[in-house]
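Taking it in order: structure first as structure tokens, then the write-up.
Just one protein chain is left out here, and the rest sit where they should.
Up next, chain A:
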Amino acid sequence: MYQIKESNSELVTQHYLGMTYENRPMYYLKISQPSNKAKKIIWMDCGIHAREWISPAFCQWFVKEILQNYKTDPKIKSFLQNLDIYILPVLNIDGYIYSWTTERLWRKSRSAHINGTCFGTDLNRNFNGSWGSIGVSHNCSSLIFCGTGPESEPETKAVARFIEKRKSDVLCFLTIHSYGQYILTPYGYKTDLASNHQDLVRQRNTLHVSVEAAEKAAVALKEKHGTNFTVGPTSLILYKNSGSSRDWAHMIGIPFSYTFELRDKGAYGFILPPDQIQPTCEETTAAVMTIIEYVNQKHFPNSAVAVTSGSLWLGLSVLFTWTLS
């Protein structure tokens, strides 16, 4: 992260988010085109579950893609005019390190419970979104232990405080996991839609927009290497769960909130063969870019038009010059 920050300091800055349980500093990267304009925010975090190694790999790849192409790719240039991208490459640093040094299939954080006889909270059950209600365990020995209370873990608190403070500017919340090949929309904690008609219509419209973006992303992803991703609400296509970061983000008002479950579908699972790392990163980049472009066009419709009308004028003036000669 230090190297990236140093060699691209006009675009990328590194910022402190908080401390992990084992006192490691959490840093995020802010990708921001300097300008006078007030920007909206895209948030992406990787590595909330320790064993899902393809996830932090993807966040790194994605940063590299932006940095290699932001000067030449018109789509990136366009959205960077309006959006800042915040990337947290590893949310669960303690767990991730533990999976490298000690137990490859570790999932949770490394917080100590019951006098140090039991370790780890499932950080993706620890957010304040219908916390503790379904698809969790209140027992530390479980891999879906939701913690002693909502945001009981320092890692959760660090992310939640940060997003909460900026929630009116955060348009999109992406959290990257493996495996399963899904793009999951809210909610995990419930299946029912709103109960009154007004809310139902509003919710249907929001959810419709949300699903449409995800479906476009799945199409773009498939175009890269033919990989099929399934799109839909978590509770229907994966399983019911509560306290997830995706649910919480949407509940505090962030319109586009998705969980990505990357390759594969279970043949190798968490331990993906190395020859699949790059193709997975390439296809996932295409999907995430599609979502960012969608959000950009939805929220800043004029900028998209400006790009096309610019090239239209250029085309017309070239034609005009040519006809004159």
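Following the convention adopted for this analysis, a contact is a pair of C-beta atoms (placed from the backbone, for glycine too) under 8 Å apart; a residue touches a chain by one contact, two chains touch by 3 or more; residues count from 1.
Just so it is clear, contacts and distances are computed from a predicted model.
From the set "Ubiquinone biosynthesis protein", "HBAD protein", "Retinoic acid receptor responder 1" or "COMD7 protein", the protein name that UniProt assigns to the chain left out of the figure is "Retinoic acid receptor responder 1". Only one of A:141, A:168, A:278 or A:302 touches the chain withheld from this view, namely A:141. Mapped onto chain A, the footprint of the missing chain covers residues 100, 104-105, 107, 122, 134-135, 137, 141-144, 228, 230-232, 236-241, 264-274, 276.
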